[in-house]
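First the structure, which I've put down as structure tokens, then a few questions once you've had a look.
The other protein chains are all here in position, but one chain of the complex has been omitted.
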């Protein structure tokens, strides 16, 4: 870890921009492409001002052509640039899957190690907008099943900055998942322009000894709130944020479960087939298996498309109280 | 179960054609579209002769436009046809994901229940061809994470016929995964044209009491071979084939694990993020958890793109002996 | 030029007013925070949706865009159920599960709005294939925006529709921008109708603020498609008066440009025509406007009074 001098309070969204901006200043090979990212500043205001600083040659508004955005980024990465590209919503990665999965992810391997594909695919994800079934998905599990890709998701502004910088410096295709519901959240962010978060390293966000919760994205904050509440009742929850979802550093999770004997895994994405299943399976296969005092509990999105009505929408993803009750359940308090 | 009178030995590939043909005779609304399925008879000879019987209006050769194939099928299904469509290789579903996932899978829900999308998407999958990283994938885990889809995969010719017929009669989008390596395998197939295999029902393929193996696709036969071998050593393996991968009928698996206390889950797809993780997680969450005498073992494909060289290719997916050693391991015999 | 009966003109004026009032009511509900989900408005572009809807024959189908309210009203959807859907109510077209982006009435041939730009192209091919297969004689009207024609699905659908001679009329509402991106920055051609040549599909460019031209060209195009001659690509140049979505600062265009287009307001053009040609008296026009307005007021009331969806229904309708 490098020394961190100065910190500044800023929004998650602005922290991503700061990280991108610093990397673009640092390396002329970094370019940024996507729909309406220039003058408009991105659908979520993320890239406001970047066109002015870097010009049209490095901040490229594209036509509405997701397959071309991803494919162009792969081709550019292969030949010496370090593109960052954006899907306006993660749901639209469905249109770029071929270039991402069949080309970008596999080239290094298919070509026998001779080429690199250093690209970052930014994917605004999840619920909270009332945007309905085609604009609210969390599809990280797909990407975590594609050897050759890396998948990361920051949960705080500081992580957002550190991780986007690390992603840009990585020599592989990195899928960078940004829960839209976090864009406006605030936190302290290191201003050091060499501050990065190591890809492939799981973080312990809060130590505890009674129950382990693995949570990422929007659910980290909800789990933290639940933990604070439970602390008052004398329950010590350990909260772990994998940060890199693929390939995942399981060791801290295994160690935590050995300590607590109880595990909750949480994400917004539908439970069936989600990343949580993989984590649970890994624990069930590991040396932690013998230490489990209760079945593993997954607190995940329901197996349903995301409904439009905001009340319905909130009802299909886990909330703070689900964590509280989940912990009670594992401790046989209910 | 209906009465089965006559049986005939045939290939897996021909059983699929027989099932499709019977359904097309039965219902004029069933049409079939894909690349080179007409005069050519399909890349794997699957649809040989179907053009002659049903004509160009029902057996439709398409341009090489996977997004249009899937999208057209969705639109046709929505308005009263029952299309069966084919990706030449499952890998190309990457090009049809938007129409499948954002449209077909969600319409019934997004439209508040007013519409149906009765379509079958046939997906030739897996290794064995020496076809390399872009023609050998097993991507079922993606589809098993999309509420609104059903995902099935037959492992024998009889299942192939019964399941394709059930899929065509189903009122939802059904992804029908066909391991290419099984096309030439033979087995007895009921000729009864009302023979179907219920979607959503897990089958016990072989009873046993010592170890449970859950396997599907190409790995079912390898597991069966291993079981026959182990029987001679007095080890009784119970083999379970989910058949429907999503939504999966877990009850027979749970019951089996309660009985055996040991579980192996197997598939060709890469281990991380595969369907096996979901099965393992469900067991770890279920009442079977307390009966497990050993950690769950996943025998899966390696986390690597599929290499071209046939030797390398075979080395990245489980083989018969992996099952044998897996069983030994769970029984502490090694 | 195809003649417009008085009856058609009456319906046209009524529906175009309805569409305008609908959008203004939604703007109002957005401002008041009563709607705070994602909604795209088509103020200024109502003519293409409404007029082409009136050119359809009974039983024809339509595929709508994310900016689909006028298209829906043109097709004949019920504004009560539309508004209820926008408010996420149980009485909406989709029981509150779909929202503006998924309004649909499939049994009556409206195969839905779409949240995926370009999502409707290939769906329309499928709907048209059904018509061809069942020999219904019906045509599919597929709406899309200028930006949408840069999606791969546009190309695949145009090609397939041409090779299979599918009965579809593609109507591109070219409002000169895809979100904030001006057309010159997202395609290198003057007229989108030029894209027809790549598929041997007739391509036509029309003034999307002129109801006469829209009605004429759409009626003829639908006839062409209905006769089994294959698809037609119609591009209508139009303009959105409002922002792309509710939080669009519109930095990408000048107020002069907006004003210039406001002078071509399709609703005023229609009204002027009706006045100048004395189709209706001033009083009659007022009555039509009043009825349109009150239909929207009623729709808002209906929506506001409707019940929220019961939370226990959230898992229903995943499978048929």
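To keep things simple, chains are lettered A, B and C as they appear, and every chain counts its residues starting from 1.
We adopt the following convention: contacts are C-beta pairs under 8 Å (C-beta built on N, C-alpha and C of every residue); 3 or more make two chains touch, one makes a residue touch a chain.
Predicted model, so just to flag it, every value in this text is computed and none were measured.
Colleague: Of the residues listed, C:37, C:60, C:151 or C:235, which one is in contact with the missing chain?
Modeller: With C:37, C:60, C:151 or C:235 as choices, the missing chain is touched by C:151.
Colleague: For the full complex, which residue in C:162, C:180 or C:238 touches the chain that was left out?
Modeller: Spelled out, the listed residue whose C-beta touches the missing chain is C:162.
Colleague: For the chain left out of this view, which of B:9, B:25, B:209 or B:310 touches it?
Modeller: With B:9, B:25, B:209 or B:310 as choices, the missing chain is touched by B:310.
Colleague: Among A:39, A:89, A:108 or A:145, exactly one should touch the missing chain; which is it?
Modeller: With A:39, A:89, A:108 or A:145 as choices, the missing chain is touched by A:108.
Colleague: Which residue from A:18, A:77 or A:243 sits in contact with the chain not drawn here?
Modeller: Checking the options A:18, A:77 or A:243, the one contacting the hidden chain is A:77.
Colleague: Please give every residue of chain A in contact with the chain that is not shown.
Modeller: Considering the whole complex, chain A reaches the absent chain at 31, 57-58, 60, 62-63, 65, 67-68, 70-81, 83, 98-99, 102-103, 107-118, 147-148, 150, 171-172.
Colleague: For chain B, which residues lie in contact with the unshown chain of the complex?
Modeller: Per the touch rule, chain B residues meeting the hidden chain are 35-36, 39-40, 43, 61-68, 91-92, 95, 129-135, 302-305, 307-312, 315-316.
Colleague: For chain C, which residues touch the unseen chain?
Modeller: Per the touch rule, chain C residues meeting the hidden chain are 150-156, 159, 162-163, 185-189, 194-195, 197-201, 230.
Note that only the chains that are shown with their structure count from here on.
Colleague: Specify the contact topology among the chains shown, as one of line, ring, star, complete or other.
Modeller: Per interface graph, the chains form a complete graph.
Colleague: How many angstrom between the C-alpha centroids of chain B and chain A?
Modeller: Roughly 31 Å separates the two chain centres.
Colleague: How many angstrom lie between the CA centroids of chain A and chain C, rounded to a whole number?
Modeller: 37
Colleague: In angstrom, rounded to a whole number, how far apart do the mean CA points of chain B and chain C lie?
Modeller: 41
Colleague: What residues in chain A touch two or more of the other chains?
Modeller: In chain A, 91-92, 95, 132-134, 302-305, 307 touch at least two other chains.
Colleague: Counting only residues that touch at least two other chains, what does the list for chain C look like?
Modeller: Expected reply: 94, 96-98, 102, 114-116, 119, 152, 318.
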